[in-house]
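Have a look at the structure that comes next, please.
Of the protein chains in this complex, all but one are displayed in their positions.
Our next item is chain A:
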Amino acid sequence: MVSHQVPRWSAWIFRASPGWQRTACAPGASVGQQRWPRIPWQVSGPLAFRGCASTAPRVPRVMPTSERYPVQRLPFSVVSEEDLAAFERIIPGRVITDPEELEVANVDWLRTVRGCSKVLLRPRTTEEVSHILRHCHQRNLAVNPQGGNTGMVGGSVPVFDEIILSTALMNQVISFHDVSGILVCQAGCVLEELNHYVQERGFIMPLDLGAKGSCHIGGNVATNAGGLRFLRYGSLRGTVLGLEVVLADGTVLDCLTSLRKDNTGYDLKQLFIGSEGTLGVITAVSISCPPRPKAVNVAFLGCPGFAEVLQAFSTCKGTLGEILSAFEFMDAECMQLVGQHLHLARPVRESPFYILVETSGSSAEHDAEKLDGFLEQALGSGLVTDGTVGTDQSKAQSLWALRERITEALSHDGYVFKYDVSLPVERFYDLVSDLRARLGPRAKHVVGYGHLGDGNLHLNVTAEAFSTALLGALEPYVYTWTAAQRGSVSAEHGLGLRKKDVLGYSKPPTAVQLMWQLKALLDPRGLLNPYKTLPAHA
C-alpha cells in the first residue's frame, strides 16, 4: 500500500508512468488484470488468484455464512471426482481446488460472509461457460458466478459449496467502434482497464465507481451498478446495448447487438441487468461509451449545514446546468475517518458537510467561467464556507480520493454495517441523525455520504465487532424508516445474500410473486447463485 506520508502526488507519478498501464492497442488484445494497489483489495482481491497468496496479510478469520445467517443448504448435488474430471476436460488447467486460492474466492471484499466452495473454475470463452453450465444442470450442481468480488451485499461468494464460476480470464475486448463509441467486450474485463482503453480512443466508460480497479463489467451489469457518473450518463439500463448470456441449462442467448435502437420484441437484456447472476451468466457486454470530456473540473467545498448542501445542489443545477457531471456529499465524520485511517489531508477548513462537484464539458474556458460563477455565488451567499478547486489532474484525483476511499477507511474502522438507500433529498440526512441518537455509544461511528445528486445515501455504522444487539437496533429500523419515506432499501448495491429478505419494504407482494415466476422460468432447478436476491419462496 502506498504510504500517504509522501507528498500527495508522488503516488500519481507512479500511476502515470507508462509501465503501469496495461492497455490493449488493438481489439482482441487482452486487457490485463493488473490493479493499482491504492485500493488495497489484496485481502480478497484477484491479486491472490495469481498465486501470490502470501501477500494476503494475516487477518481474523471470517465466520462461515452458514453459521452467521439462518440458511439451510438446499439438496443440490455435491461435486465429485467425475465432475472435476469433466471440468478438466472442458477447461484444462483452469480448475482450481487449491484451498489457499479458494479461501480468497470464498470471502467477500467486506469480509462479512464466507462460503466453503471447493472448486473455482476459470473459463476463457462463452462456449466453455456453456459446457460448464450444461454439465452442472445435468448433475444438479449449484453455481456462483463471480466477477471482481467487490459487491457490498454478499452476493459474489458462495453460501455453501456452490461452484465458483470466475470471469477473471474472460478479459478480451472484442471490438470498439471509434466513431459511435460502442464497446463490445467479455464480461471479465476490469472496469478501470476498459476506461483506459476507451480513453485512449477519446471516450470514457459511462460508469465509474470506487471499485473500478477490481470490478468486472459483467458484474457491474449483473448488479446494475450506479456509481459516480450516474448523474450525467444515466443507468446501465440505458447504456448497455446488448448482452450475451448463458442460461442455466447451458443455452447461449446471443443478444449482443450494438444498435442504439432495436424494438424487435421484448427487451430481454433488461431482465439480466441487475439480476445478480440468478437468471443467467453474462459472458459479453455491448455498451455505449460517451465521448471523453475535454475539460474536467473538480471542486471540493465545505458547507455549514445540510440545508445549505441542498441549496448548493439546486444552485449547481441552475448555474452549471449541462456541464454538471457529479455531485457527491460526505459528512464531517467521513472526513475524519479518511484522515485517521488513510492519512488523506483535509483540503479545506473543517465543516459539518463537504460536497464534491465535478463538471465535464467540451470547452475549458466555457466551463471555467460557469464554475467560477457558481463558486462566487455559493461563497457569496454563504452556502459554502470554504472550498478548493483541483487546479491540475493529480489534485483533482486527490480530491476524488477523499470521496472514493471512504469505504476503504470505514473497513479499517472495525465491523461495518452498510446501508444504501434512496430517499427524498430533503429527508436524506435525517436518517443519519436519527440513527446517531438511537444508537448512542453502541456504535463507533455513524456516517452518511453518497450520491446526493441521485438521491442515494450510503449510510454506514461501524463498531469494534459484529454484534447481534447492534444489528437488532439497526434492522428493521433503517428499512421501516426508508419504507415510510417510500424510498428504496437498496438503491444501487442490490440484494445479494444480506438484503434478500427486505425487498418487501420497497416492492409490493405481486411484484415479488412475478419475480419468483421469472426465476422459475429461467432457472427451474434454482442452480444459479442460490440463496440470494429473492426471499425464499413461501
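By our rule, contacts are C-beta pairs under 8 Å (C-beta built on N, C-alpha and C of every residue); 3 or more make two chains touch, one makes a residue touch a chain; residues count from 1.
We take it that contacts and distances are computed from a predicted model.
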| item | value |
| --- | --- |
| Among "Electron transfer flavoprotein subunit beta", "Mini-chromosome maintenance complex-binding protein", "NEDD8-activating enzyme E1 regulatory subunit" or "Importin subunit alpha", the UniProt name of the subunit that does not appear here | "Electron transfer flavoprotein subunit beta" |
| Contacting the left-out chain in the complete assembly, out of A:257, A:388 or A:467 | A:388 |
| Identified contact with the non-displayed chain, of A:157, A:301 or A:459 | A:301 |
| Positions on chain A where the hidden chain makes contact | 7-10, 12-13, 15-16, 18, 200, 294-295, 299-301, 345, 347-349, 375-376, 379, 384, 386-389, 391-395, 397 |
